[in-house]
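Below you will find the structure I want to go over with you.
One protein chain omitted, others in place.
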Amino acid sequence: MTLNIGVIGAGRIGKVHAENLATRVPGTAVGAIADVVLGSAQEVAARLHIPKVTADYREILRDPAIQAVAICSATDTHSQIIIEAAQAGKHIFCEKPIDFNLDRIDQALAAVEKAGVKLQIGFNRRFDANYARVRQAIASHEIGELHILHIISRDPGPPPVSYIKVSGGIFLDMSIHDFDMARFLTGSDAVEVYTVAGVKVDPAIGEAGDVDTAFVVMQFANGATVTIDNSRKAVYGYDQRVEAFGSAGAIATDNLYPNAAIISTAESIRRDLPLNFFMDRYTQSYEAEIRAFVEAVTQNKPIPVSGQDGRVPVVMGLAARKSHLEKRPVKLSEIG
Amino acid sequence: MTLNIGVIGAGRIGKVHAENLATRVPGTAVGAIADVVLGSAQEVAARLHIPKVTADYREILRDPAIQAVAICSATDTHSQIIIEAAQAGKHIFCEKPIDFNLDRIDQALAAVEKAGVKLQIGFNRRFDANYARVRQAIASHEIGELHILHIISRDPGPPPVSYIKVSGGIFLDMSIHDFDMARFLTGSDAVEVYTVAGVKVDPAIGEAGDVDTAFVVMQFANGATVTIDNSRKAVYGYDQRVEAFGSAGAIATDNLYPNAAIISTAESIRRDLPLNFFMDRYTQSYEAEIRAFVEAVTQNKPIPVSGQDGRVPVVMGLAARKSHLEKRPVKLSEIG
Amino acid sequence: MTLNIGVIGAGRIGKVHAENLATRVPGTAVGAIADVVLGSAQEVAARLHIPKVTADYREILRDPAIQAVAICSATDTHSQIIIEAAQAGKHIFCEKPIDFNLDRIDQALAAVEKAGVKLQIGFNRRFDANYARVRQAIASHEIGELHILHIISRDPGPPPVSYIKVSGGIFLDMSIHDFDMARFLTGSDAVEVYTVAGVKVDPAIGEAGDVDTAFVVMQFANGATVTIDNSRKAVYGYDQRVEAFGSAGAIATDNLYPNAAIISTAESIRRDLPLNFFMDRYTQSYEAEIRAFVEAVTQNKPIPVSGQDGRVPVVMGLAARKSHLEKRPVKLSEIG
Partner (left out) sequence: MTLNIGVIGAGRIGKVHAENLATRVPGTAVGAIADVVLGSAQEVAARLHIPKVTADYREILRDPAIQAVAICSATDTHSQIIIEAAQAGKHIFCEKPIDFNLDRIDQALAAVEKAGVKLQIGFNRRFDANYARVRQAIASHEIGELHILHIISRDPGPPPVSYIKVSGGIFLDMSIHDFDMARFLTGSDAVEVYTVAGVKVDPAIGEAGDVDTAFVVMQFANGATVTIDNSRKAVYGYDQRVEAFGSAGAIATDNLYPNAAIISTAESIRRDLPLNFFMDRYTQSYEAEIRAFVEAVTQNKPIPVSGQDGRVPVVMGLAARKSHLEKRPVKLSEIG
């Protein structure tokens, strides 16, 4: 069986998924692509020999030859398209976040459950070889019982302030990846969150009502402490590392680099900067996650990142924001 | 001029200072050594050709040929000996902590001030080449404005529970080094402290009323966030690292190792464990700190670690403990 | 323009080139595939939608719609197919080595020159990001004038002895990559070669008339010394590194690893073994080299690895073997 997928949204991430599905993932084909900017969809379709192109995603949902959709449209359309796709009986891969609003998330998850379709959320970093190795070390007790997990996640530079304003704020836009990583790596859930945050990178971000530097410390149900260190700007590039410490040892990952060369001169012993762009850093994980989705549908395997996995990091983000605003530890049970 | 120093206390750390003063530090001599266990003092004196040995430190304080003392006795005697040494007009090098009680610290500092003698506190890690390099990077703005500093400080194994009971607790016994390091590296002071802590290593530590695993996040006056990650037991050995992140870059230190060899086998690419014992890890810093004290006295230079530098980490430790007990952020101004 | 390529040979490397051409390289299409084992060609064709399949490569050469061929057949067929492809007016990408026999190489190169077609040899490692970085450092004088270059090239394990017997020997089968690397990195040519070699890995290799461990030191025309350290078996995996030293510095590369995680336990500080298989280690370079070939043909750019680049390493291999057999330095001018 070949899984016939429609891609909804032909922006940066839609292109990545379409290309992986069309050229690298066996057992699947891209049967259609939609974008409100029709030209974008047409460009991708021509390059990848996608037979059907449309400006209206509902055309894809109505197409009985399409069995699944990859939702790569703007965040504020995700929950609505999930509901419609579920009602149309399509399996769904949806980019994170599902939504910033818990009610709309719950409505979308209810529609998915009612329709009995599969839903995978696009937390691609779970499929990165480095994080997968850390998860393995923790799950297999290679480092014993987990005591503390540090997540460092810094962007090479902030997005435009215009984006910041509609981003949902750093906790829902940026930390959300790390909240998911915390759950994935620990195999547990946060109980309480404490946040210290501020504006260090650009005052304009503060004027837009957001912060650009945040530190979150969380207590997890399994007894582990988890910290997240976020910055919108690391001048040396995309800084994505974790370090886990347990009763029998520790495991730490490094960034990925364009090459492994060490250069020694009269000034220093140095190497080139790490991969700077998340599309380069996580190339392999984007392919792996969509491959896992195709396998989950075609071979009826469990979905590796569930709808609930999409909902909880939003709760954590809301709790982290509340802690920042109220300057006190906040229990997740306060959020809902 | 040769500075004639009396060493008070011939235990582990007293031996280190006596040996450094006698054999490695120019411009000084050890004129006397005292220990309530006279045999310990005699053993050191014989080996290092120290002319005067006594079980009573007051003999040293009475000796007009002695110009300075190194107080290496039990913690609960520090403040009293400081007061008496100051009254006797001796310059003072005192192991940390001065005391666990702020009143007694204040009395000791008042005595020092009144006598006009010099007092240096033994926060030796400030003299370690790694931390000194990080301080240089921060002070010189090599990494720009400091945003966040992470301090990792884990012991290879917990001390006996009998010691734990009289140690003052993890925050005053172990974290106190890291509180000093936070102040030294940032060049600033803590405003607020939040602590997450628990018993992970040994239930007996909990039964003794202490914790063995602690995480502290602090807001500093200069705007930086500082975190401390303490554990009484890292199975791979003494784990002492810091990582500082700023607007223009980052600096991170590694542990020290007995050798730099990398061994590749059919199982892994590995290296030997780091230096496991604080006396090996910080050998060089013990020599450097006592050398700095001798220079400060003989050349009338400023003392690099003042009495106030000895007092503030105790305040921080009390705040961290209060935060842990009350499960809320605590301002240092609440402590005094 | 889309370059229509026929792939000759559907074995391991033929599959890699076919897949890259079909799915990753823009401006090209695989129009036909041939293999003497027809089933192999059919399997690849089905998976990649290649329209024409044949057991006889001459069918491809006769097809006017095919503009170029990728020769991925057995080594002893390379020179003959090059000659026929050139006579048919096809541009040629040919796996290394062209041949073990200098006369047949010369005949092939003459045919290519006469036909005026482009010929690129498949020394893929030139396109690896690590080696490219070293080349850049040398070419740009980032490390000044090159004094010495060390090439380490060790396989994870020897091929079957049946293969060893027809391989041409370690110098033409394995070192040949490193001879090319030496020329690529130095931008110069060898003048004299001295070899020390023996059987260390498996006596059966010696009984087959070959060695499995070889060390070659060469003097290059530009004054640099170049060394090659070859072993058929490194138990820790595929070991491919270079280190260049010059008047203004040095540059050294490391192996590539499946992940960057460092694991600390009570035994050691370790990481997982490096990528073990050349197809994993050089994945990116296979794509880059065939992409370069397509661009060279379609955009009429210079071929990055010429026929002469394919010939010289064979001369070097013959010289290295002669030095080994005669236990003396051998000038390349002795070979021809």
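We call the chains A, B and C, going by the order they appear; numbering starts again at 1 in every chain.
One rule holds for everything that comes next: contacts are C-beta pairs under 8 Å (C-beta built on N, C-alpha and C of every residue); 3 or more make two chains touch, one makes a residue touch a chain.
Only a predicted model underlies this, so the values are computations on that prediction, with no experimental measurement involved.
Participant: May I ask which residue of C:R24, C:H150 or C:K322 touches the chain that does not appear here?
Facilitator: Considering all chains, including the one not shown, the answer is C:H150.
Participant: Can you work out which residue in B:V37, B:A139 or B:A266 touches the chain that's missing from view?
Facilitator: B:A266
Participant: So one chain is hidden, and I want to know which residue out of C:T54, C:S231, C:N259 or C:S285 touches that hidden chain in the complete assembly.
Facilitator: C:S231
Participant: May I ask you to list the residues on chain A that touch the chain which is not drawn?
Facilitator: Counting only chain A, the missing chain is touched by 234-236, 239, 264-274.
Participant: Which residues does chain B use to touch the chain missing from this display?
Facilitator: 22-24, 26, 47, 129-130, 132-134, 137, 142-143, 248-256, 258-266, 272
Participant: Need a quick check: the contact residues on chain C for the chain that isn't drawn.
Facilitator: That gives, for chain C, the contact residues 144-145, 147-148, 150, 154, 194, 196, 198, 200-201, 213, 215, 217, 219, 223, 225, 227, 229, 231, 233-236, 239, 245, 247-250, 327-329.
Simple rule for what comes next: only the chains that are shown with their structure count from here on.
Participant: Going by average Cα coordinates, which chain is farthest removed from chain A?
Facilitator: The chain farthest from chain A, judged by C-alpha centres, is B.
Participant: If I average the Cα coordinates per chain and compare with the overall Cα mean, which chain comes out closest?
Facilitator: The most central chain here turns out to be A.
Participant: Whole-Å distance, chain B centre to chain C centre, using C-alpha means?
Facilitator: Whole-Å distance between the two chain centres: 58.
Participant: Can you give the whole-Å distance between the Cα centres of chain A and chain B?
Facilitator: Chain centroid spacing, chain A to chain B, equals 43 Å.
Participant: Would you please write down the residue numbers of chain A that are in contact with two or more other chains?
Facilitator: Within chain A, the residues that touch at least two other chains are 248-250.
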